[in-house]
Structure formats: structure tokens, C-alpha cells
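A single protein chain has been omitted from the complex, and every remaining protein chain is retained in its original position.
Note that the chains take the letters A, B and C in the order they are written out, and that residue 1 is the start of every chain.
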């Protein structure tokens, strides 16, 4: 049934193009299900029927289908890159300020933060991403700019940019993130002034990029830490560690379900995008704005589920 | 640095024996750290300096080092097998009664159970394992016996048996599990009388087995659902799903840390054992009674960490 | 507007009879609102239009209106008497096993019990009443019998009895209380076997009594600890303390609202009864089976609200 040899120990010489086309056909009815995020107007206005998917091989070859060259709002997907950029600079000292355990039910986020003295459970919940951004800001003086420069370099797309309208909308709706930041600051776990931190945080989330851009930018995680230009960003061990955190914490309160269905390290955003990693083999990005009730793209998860079923490229 | 070719896509013809011996040497100072579980006398009496480790290849070849043939109390490790045995019978209907998401901080276990109407987060927390045992009991009339028979068959060790002293000790200390069972029963999520269920549950946890036994018994998860005798217990997809749940939920509130350090699906028990799976390649079991403050064997985690570092056999 | 002199410092020589009749007229439309408790059939079968109210003066003179002589299921009202009976025997040592602070939202009951190491917040939540019953059982060997004997003596009604059908229904629906008892036992805060404790607990709750019976039985709290026969059950300070706990904890998660509207120490039960105390002056019992969403009798609270408004006999 597999259209590629169904075992990660025997990588195929076939290209991914027919796989992507078959997936697009098979899930053609899925885009449009779910609902775009509606807490800011720019996201709510997205057409939920949009769908794109891209696969990038280790050497930068990219395959795509649908709206795979259409920029969308990256949102929480950028948390992966911010984590990598800070970890590259700070190393394990970061883990004194943020954990790497799944957070359980979102209902408990605040009580957990209180119970654990202002140390968020992992870098991919909002509280944890605020801490990582704060630390990257301290180390670079320009967390959002550092991130944008990295994404441009890895994707080769110099036109990547902040969407300042989206950032402004986020700020106007930012009371909950402000609450988290002040709460952690009360435990001494935030270095920068909260308004500065929030500006940096919302700028990062506002970056627009396409499936092709993001599949390429994620490549360093499949290449065990090596950037597109051959330089090393992370040690082999650090790259593996980020993959592990993506698998256990990358899709909000559906990480278990995502691991169960897809079986790849992944990170989703409320813009409808999801990136995923097949270590040593390739990276993926899929986009479709309709979200399920846990905030993950309905068609995106379905497409990745089909991908691992068709190719056997799951880590399990 | 790797003494085996460091990539899971290129399986080695070398045996695992030298790897195990090197690990035993390298971590020689670790056994003895941590503390054995002390809530029942039989566990507290274990010598924390004991250490054993076994690797089983897909064909049943087993390698071992240290106390790898010494039986120890399996405890929560059996939750994996009970899950597989029920899933094989019940299929996806099981997931209406237990979730598959990490549970977050143990502090929140009860409030989460209350918030989510008596549906435990996953099959590996005690509440979830009680539900799975209850369902297997309903389907077989003898959950513990079904489990024991399975472990004997897969390990080829007919002497495996319940330790009724340990089961009695657990019962005498079983108020917290009784509370969980009654609490879920109040939501209609338990079928059998609570005392019957607790008997079955504690019998399962009491089984004594060695690293060799457990590495062999876990083989079906590396063989994508195929039992030792070539028969199929689980579909390929179900085997992958159990691996995913082990990775995200298998080591109490340290699943993220275990994924980060070891990078393999694993399940630990308070007897000091840990089983782990390299899908398509081999299975492992390590044992050393000294536990860290999250209930996982200190030397066991360290040995698995060394194993994936030395062999490159991580899923990430 | 007050039909009695509106100040507790000037007790009236008038009888309470016209007050009760006026209240019954004014709230004639209220009985029937709310819903009887439906978790056991015997309670669900109650006619929500029933309404009775009684006032007992310090000397045992009783006034009544409506169904004030009709027995109903006392349920949690008995928690007050069990507390008094244990406190009389044990004194302040009791407070090492149960607190006296309001419990906040019921959602948090279990997490609070966990956070506070198995010590319930107060004697009137179920967990706390289980602890008090357990301790009275240890001291008397027959907690329920001790309670029944006390109620008979204070009310002068020798026909008061357990309703064993209701007790059996409670037992059959007792999983949540069993969970609480086992959970506290896991912290060492329960002395007796859980099944023994639950039997005693459910027997107590099953006692049927009328408004007249309960208003009389509550008299010792208005008489600063003196029983109907002139003997002392509690010290003046202990009687005051029980009144304080009733005011802050007596009506589930509506204690603040009850204090705000009624302004008297009170204790409600899901059978639709509420007892209340005007220290130094009189005691009340009102009954109507329709409950609000926090478990208190709709007509009962309304009638007590009218009583304190009409008489000025609030503690504030």
C-alpha cells in the first residue's frame, strides 16, 4: 500500500511530489473543516479552504502542492526557531528558567505556573515562549530581528517580514500574555520590562511565511543541527532535544494525539500552519486555516497523518 | 565516537554485547544513587546497587549485562502489556474511556480527573491503568491471568508468576488507588466492583520478571505488532500508537525529560525497571532499584541515555 | 416595617407565630421553585411544593407554620450535631484533623485535600464530615447511634429513626464519598475501615425529622452550649465556635451569599432543610425540597431572609 518503501531504514530515491499530490487528492474534502482563529481580525478573515503542503529534503530540494508558496501567519511555529536561537547561545542554562515537560490541560496553565514558582512547563506554551524570547532579547538586544534574519537565511527568502498590523492586533488583545509575563516577573523569571518583551513576542508571531519557506527553515532539525549554509547552529544532541520537545509539547494539548496519529516531531500555530521533522530525512510544512478545538489545523493534521501512513516515515 | 554505525537507517551487523558492557563500565558509579521505592517493604528492601540491562533483537536474540537475569518487581511496566491486550480486543472504543495526552504535574491528577469527568488523561497514569484493567477484566474475566499468560508466552519463561506477598502489600497500601477507582466509578467509568478491580490491578503489578524476560516480551512493539510466535497481536498502526503513548506518557512527569535525554519510547516502574523500544530494530530493559524524585530509575535512565548516544539509535 | 422590635438587644415578648404566618403568605409562590435532589430516588420523589418552618425559643416553646411537623430527610444538617458531639468529647484536638476555613469552589475540593495533605477544610464539606464521623465512631463505637440518641433527647421525639432505605440508596451511590474516605485514609487521616465509616456516615444522613424536631435539637447552640435538660454539652466558647463555622461554611459554596442575605449561622441539607441560630434568642428550621444550583432550599433561604428582615434578628 505504501507508495514509498515503507521503512525509514530504507530511504527512497523517489521524489516526494507524487506523495504530496496523492495526499492533496485524498483529503480534498478536509480543508474548510474547523474554524480559523478568530481572536484577531486578520486571522479570522482567512479562507478555511486554503491548503498547501511542502516537503524539503536535506539538500534543500523542495516539493509542494496547493498553496505551498502562499505566505500565512506563522504564529506559534516561530517558537521553535526562537528556542533554537536561544539554546545555541545559552545552552543548558536555559533549562533553569523553563521546563521541558508537557503541560497537561490548558486549564491548569496558571495554577501550574504558580505551583512551580513561575517556571513554565515547556518552551512551547505561551508562558514558556515568553521566557525564551525574554532571554534571547537579553542576549541579542533584538530577539525578533534575530529571528527574522535567521528565517530569511534558512529559507533563502529575503522578503520575509513582520506583519505589523497583525502585531498591533495581538498587542490590542494581549491582556492574557501580559498577565503571564507579569506573573512570571513576580517570580523574578523575566529580565526585560514587560512591554518591551510583549513587543518582541508579538513581532515574532506576526512573521508571514509560506510552506516552502518554513519547510526549508526547519531543515536544521533534520540535519542534526546544521544550517542551510553548512554551518552548525546546534550540537547533534541539542537538535535531537528540540525534536523531542516538539514531539511531546508541540501541538498544545493534543501532543499525545499528534504523536499517536502522525508520529513526528511537529509544531503548530493558530495561523493554521504545522511544521514537522523526519530526522535525517526531510522536513515538512502544511497549512490550512481551519482549526480544531485544540487549535491545530484540521486539514494539516490529516495531511501529515496521510504522509506518515503512505511513506512509513514515522519515528515509531 | 559511536561504536555502532550511528544512524538507524543503517542497522549494524555487530552484536549489542560490547555496547552493553561499555555502558555497564561507564555508569558503574551510578547504581546506588537514588532511593528504592519505600511505600511497601518488599520494594524498600531492594539493594539499590543492583544493575542489569538486556537488549533483544527482533528475532529474539538477547544480550545482557549485570543482573540481567535477576527477576524484579515489574510494577507499572505491565501497564504497557495490559494496554496492548485490551487494545487488541477492544480497538479504538477504548479511547472513549481513557485519553492519550500527557498528564502534566502529578499534583493535578485528581483535579484533572474531575475537570474531565472521570476520563483519565492516558493509560499509564494509575487512573488510566485502572480503567484499562477494568475493561480487560470485563472482556476476559481474568485480566491478570491474561497478562501473565502473555508475558510467559512472549518471554518464553514459564516460571513468571505473581508475587502474592507484594500484591497483598499493595492492597494494604491501596487507599489512593481505591480513591481513584471509586472516583471514576462515580462518573460511570468503571464496570467492575472496585475491590475486584483492585485485586486484578495489584496482581498485575506484582509480577516478577528479569530484564531478559521483559526485553523479549516488549518485542511485539519493535516488530510492529507481531508476537514472538509470528502471530499478530496489534495492527502496525496500533503498535505505532502504543510507542507514541510510551514516548509522551511513559515515565510519569518526566516524559519530556526522558524524550530529551533518551529519545525512545519507554515505560518505567517503581521497581526500578524501564523498558524501551527502537522500532524496527530492538527492545531494551534496564533495572536498578534506586529512583529519582520522579520515580524513574537513576541508573536505568543513565544507561539508556548512554545507549542512544553510543549507538545513535534514537528516534530523533 | 418590623413587626417585632428590630434590634437583637431588645428581645420582644411577642410570639413568633404571626411572623411565621406572614412569611408563609409572602413567599407562597416560592415553594415549588428549584428542584429536589435527584441522585437517589427517595429524595427525587419529594413534592417541591412542601413548605414548613418552625422557631424554637430558648425554653423549648415552638412555633410553626405549614408542614412543620412533617418529617423529612435531614441529610447534611446532621453534620452540625455530629460535630458538636465529637467536639464535646475530643475538644480542640479535633482541629488537627479538620480545618475550619471555607472551602471555596467545590471544583477545588479534591485538589485542596491533596494540597493540604488530606486535612479537609472544614467539618461541613463531605470530606470533613467523614473525618468527624470517623473520630466520633472511634470514641463511641457507634457514631450514628450516639447521634440518634442525642436528637431524640433534644427534640423530645422518641420516634426519630434512621431511614434504612435511604441509607441503602446512599451506599449504592456512594462512590464519591468512598473516594474521599480512601483518599484521606491514604494520608492517615481516617482511623476506621472505610466501609464501616461509610455505613455510619450514611446512617446519620438518613435520619428523618421535622422542622419542630430540628429547631428544638439545635437549641443548645442558642443556649451557649446548654442542652434541653439543662446539662452542658459544650462550653460557651465551643458553642460560639460552632455558630461561627456554620456562618462561614454552613451552606456549601453559598455561605457568603447566605450570610449576606440572611445573616445567621445556618446549615442546609439536600433534603431541603435548613437550620439557623439566633444566639441567645431562638433557633429555626425551615424545609422545602426545591434546591437552587448550589444545593440550598430556594424557599428555605427566602423564608429565612424574610425572617431576619421582618424581625431584625440578624447577627449583623
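List of remarks:
We adopt the following convention: a contact is a pair of C-beta atoms (placed from the backbone, for glycine too) under 8 Å apart; a residue touches a chain by one contact, two chains touch by 3 or more.
Bear in mind that the values here come from a model prediction, so they are computed numbers and not experimental data.
One chain is not depicted; across the entire complex it touches A, C. Taking the complete complex into account, A:175 is the one of A:59, A:92, A:158 or A:175 that touches the chain left out.
When the omitted chain is restored, the residue from C:103, C:177 or C:192 that touches it is C:103.
Taking the complete complex into account, residues 107-108, 110-111, 114-115, 175-176, 178-183, 185-186, 194 of chain A touch the chain not shown. Although one chain is not shown, part of chain C still touches it, namely residues 7-11, 99-105, 107-108, 111-112, 115-116, 121-122, 237, 239-241, 243-245, 247-249, 253-257, 259-260, 263, 265, 279-281, 309, 314-316.
The definition used in the following text is that only the chains that are shown with their structure count from here on.
Shared contact partners of chain B and chain C are absent; no chain touches both.
Two copies of one chain, chain A and chain B, form a contact in which over half of the residue numbers belong to both partners.
The chain with its CA mean position farthest from that of chain C is A. When chain A is laid over chain C using CA atoms, the rotation angle comes to 180 degrees (nearest 5). Averaged C-alpha coordinates give centres for chain B and chain C that are 49 Å from one another. With centres set at the average Cα position, the gap from chain A to chain C is 56 Å. Separating the centre of chain A from that of chain B, both taken as means of CA atoms, is a distance of 31 Å.
Contact with two or more other chains is made by residues 107-108, 111, 115 of chain B.
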